[in-house]
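Removed from the display is one protein chain of the complex; every other protein chain stays in position.
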């Protein structure tokens, strides 16, 4: 039997580049890993693109989002209207651009809301345990037993349909996600030796939470939060689609879909572009989330 | 269409006739709520019940002219207080029991008497609104119902009611089997028993209701169909797709945008329901700055009615000038509508003291209605124009129930709503919508104009139609001048069906019996 | 025995959750502005009629009395009556539930079959062309707004290509009598194979729309779980025995990898059951999601309450079932 | 000043086992079951035993990092058990702990300076500049360079991290250090470095150690006296030379003989114990070692042997040595 063919270059040992002296904080380390992750970079690219589009909307949108001419109703893409026009003769391209503002806003701020509330509740439940834990955990159980979209619909029904209320509803329904995450994280961190060590040097609970528990819960919160933005954007679009989110003439993508769906055959561009935008943004956040997860906590894969 | 291309000869549409029972599947947007018509108010219910239960008096095909139904003939005393109806003999309910004067009497007693065992604790909305109240109420119109003999019923009224016979023809007042009602009034709501052309078979909620031919129907030769199915397909576009693919045979709620497609499709045909409605933009005249007629008029000038109607009622609606259908007697054709004129609007605003416009909340209907197919979209179009005269209108919308509740309480500023006529009387539009006594009920504009109310009252109690016509025309003028609302459009709701459907006549009131419908 | 005790404890733990839920639902829906009487009567309501209906429905009682009345009914097995239709909810909800369940099961079957196998193959051939494609598709899948996917499906396959029906559960032309309300079963029991084919055709588009997200999630989790398991010591042991890669993957790795996958499947099934609102709206599916949403729109309090309670109960039961399945797959699980 | 820095009497720690339909308590794990010993000022007391015998639980209970079920702990004249939470916090200035796992005991998100400075901050010692200086000094003491201060734990090897753990314990100049298997996770060549360091520090700062390990040779090397634990109890306690030359308890004997010696010429009688260590949730009656003991008698099965001095402070809990 022949000897295995060894490629000559296989023999060349590439020396490792370990710079001993450099200070590498865990965050920096994560950032390095992330930078090597091509998909995550694509994600960053997509989101950056949408952020730029959102910020510069007034300058790059060729038309106002809320003005059109009925005579220009449902015209196909053309040089003047790249994405065509909608049922009110408005420029779909401009509306999609302004829509980026809404989706990014709702996605980000609802998640910030859920994270703040969830973290607080999760910390309380996880660190202090006992009846506080029982009450909070039960509350989470109850909230999670509701189909979340129904819960959101109910909340919006109370508050009245509007973009802001949709944001609140989404923030509320996602609280248990973060609450449970933080609680689980706290419970496991509580058993970690470095927390034990912190107690051993006589540290107070509040300081332990702020210095040891929270910073170490941050990574999963960031990862879940990023993915949460993706979910929140879809949820906001879903509420918009059901007529419970953004209100006319706000160019929210889900709402645009719902309003134009009846013209799908005649004017498919009015449905395709907003939908694609939702998908791309969400994809972007998911890509970043995946990348962050691999970078921040390789064990957290699930 | 006598001439058909050769390839069309074995038309798939004729197949059901050859192969099996003749079956018509009707697609519609929502399910029936209950099948006991007197308990219901919505059209989706009547679309079904009219096929199962007959009224004493009917309407002629496609018009509001009265026609014999369970009653073959009728007479009125000159004072308008006693009506004698001659009933058809030999008619049987689907459960085999006889239809006769006693059955009619039973039905009216059930409806009018709050203490009747089969009366509903929730009340009978339509009975109250059409006959002035229940037995014992001061306003109750019907004094007595007598079964003179098995085929003769005599109604005695407390005071004359011009549209009394028209009221009898309304769908909720269909006659049900007393036996069935007495046995289980709750079940009747799920499984109605009448004398109609079709018998109830099955109800799969939110999906289908199936009826089958009543072989003993009193009208010989009818019904033509063996089976009738009502199928719920909520989305208009989806329903059309289902029609095109042959899943259903007939549908209502055709999007105006889809009309050209239906017209082009050889397998389909378009039906138009004669108009009997009004969709309007209302102003809550109690709210500033809408209390100023100049402001209201300015807005009226800024609404581009023709363009909106073209865009959203394409081909199946016409711009409205007055708050009642043009086809109805008493419509004032002399009133010339305001032109779309933004300069004029601006000028009026300036006169009213708002040269730079103002901010306002514009309530838009969350649900499609025949008179307002796309509330929010129309609101958006109006909003765009208002912006040009400096009025910053914020579109507000909420759940339908909340919308109705709040508008009824007068929380709205500018809003949109509409009305579909129940019978062929102008009173049913003008008084219902704009009489000062209707504030808190259906006068959502809260417009309380003494003069107009006086005129309408006069018209109501005057039995002479020519007199009434004059009075109503006057009322319309006042309304036009004071602009409590901008009538937007009268729609002719569009329906689509298979090309081989014949003898289908959509009725202006929104629902009809399908006994005559047949396939070619 | 431990398993039984555990199951009983889990079921007992369900009670406070359900009670809590019922209270929350009860207070939420009463906080919703809008009067059920008005939705019953519509724009033609007269104040008198509204008052009559409110009285008849007991809506004038304080909310806690309404709650206790309602709970009393629930405990005697009576889910109440719909304000809109006056029909008993327990009867009314069955067809809706069956419709949703049928759709959910079909979606989950599609999702599990494709998702699990794609995940396994991806893990097996890690970093291969197949892996990259599958995971990219899965990523797009989890990012997909299903209502948009549904619309696109309808447009392409129903409206443009006309291959599949776009709405409803079956062809109403020759319906089969609904006994179980599971149309697949009903048509099979009736021996109506033509109609069975119709039912299946109707299931395809909504099934795919609903199944896409779980499919993507399952594929991703199966892959990562498999990769993790493939690194486990016992897999190395199995290979050291001389087993082929196929057996290592499908026997030794898969059973272990299925544990987290199972959790996700359970969770997703529960979510689909209640969260199919959007899909049901788009595909005109007479399911329980739409039933509840319509009821919210109509302020049909008893229906909302009972509907959500039923869904939540099923949801919790599914999770219980998943937990019990663990015991079957993973003998290590000790129920504490 | 008393000679005994730490006196532990009848220390117990039971963990509840929950289960059953209602999830109630259905039993206890007797992790530490009636342990008594004293640690003299300046000495090193070793604690050996197989895994799960309760060594760590004992160590952590002393600092009340785990709340003991019962027992007395007297540290430097203070009744530790009666201290309030806050007083206990302050007390910990004098009692420190070093953990086994050098990877888990340092917060991965803090740099070394922060880790070492923290004890001072917590107890409000020194100004910021003084604290920084102390950190630099301490790093040098444990054999690291001051430029390491800005680095993060993951940039260090196991041995270096263990030095950092020791440095952290030393920052407050404690009287007692509980070292919970500080070298078990280290390679042999590193292990000796750390052991040497600990001995040097003891000499320099006059420290007292409670040194926990499962490796007999290590404990023997570093300790003045050694306690042998089995299933939550100390079965033998004596000086380290006594323990090796004259082990009394059959378990100690077996343990000693089981340690493989790197000397190929060493000849020792080999006692191979049968079976496994029983579960602390269901400890055997009487002497807990009776299930594996080669000298078991009827008495062993029923009567728990007393932990008694056989002379010269050689304590043993075995019926064979009843005086």
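First chain written, first letter: the chains are A, B, C and D, and each begins at residue 1.
As a convention for this text, a residue touches a chain if its C-beta (ideal position, glycine included) is under 8 Å from a C-beta of that chain, and two chains touch if they have at least 3 such contacts.
Simple rule for what comes next: contacts and distances are computed from a predicted model.
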Listed names "Stage 0 sporulation protein KD", "Hydrogenase expression/formation protein HypE", "Dipeptide/oligopeptide/nickel ABC transporter ATP-binding protein" or "GntR family transcriptional regulator", with the criterion being the UniProt name of the chain not displayed: "Dipeptide/oligopeptide/nickel ABC transporter ATP-binding protein"
Candidates D:150, D:196, D:246 or D:285 - the one touching the absent chain: D:196
Among C:256, C:281, C:305 or C:319, residue touching the chain not depicted: C:256
Sole residue of D:7, D:81 or D:256 that reaches the chain not shown, by the stated touch rule: D:256
Touching residues (missing chain, whole complex) on subunit C: 127, 231-244, 252, 255-256, 329-332
Those residues of subunit D which, in the complete complex, touch the missing chain: 50-51, 157, 159-160, 187-193, 195-196, 199, 214, 216-218, 220-222, 240-241, 244, 254-266, 270, 272-273, 276-277
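Note that only the chains that are shown with their structure count from here on.
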A-B against B-C, pair bridged by the larger set of C-beta contacts: B-C
Separation of mean Cα positions, subunit C and subunit B [Å, integer]: 38
Between subunit C and subunit D, centroid-to-centroid distance (C-alpha), Å: 54
Euclidean distance of C-alpha centroids - subunit A vs subunit D, Å: 47
Subunit B, residues touching no fewer than two other chains: 235, 237, 398-399, 402
Contacts with 2+ other chains: residues of subunit C: 33-34, 154, 159, 281
In the complex with subunit C, residue positions of subunit B that touch it: 16, 23, 25, 33-34, 41-42, 120-123, 125, 128-129, 186, 189-190, 202, 204-208, 210, 229, 231-235, 237-239, 241-242, 244-245, 247-248, 398-402, 404-406, 408, 417, 419, 440-442
Subunit A partner contacts - residues on subunit D that touch it in the complex: 60, 63, 65, 89-93, 96-97, 99-101, 104-111, 118-119, 122-123, 147, 150-152, 154-155, 165, 168, 171-172
Of subunit B, residues touching subunit A in the complex: 235-237, 255, 257, 261, 304, 307-308, 310-311, 364, 366, 374, 376-377, 379-381, 383-384, 387, 395-399, 402
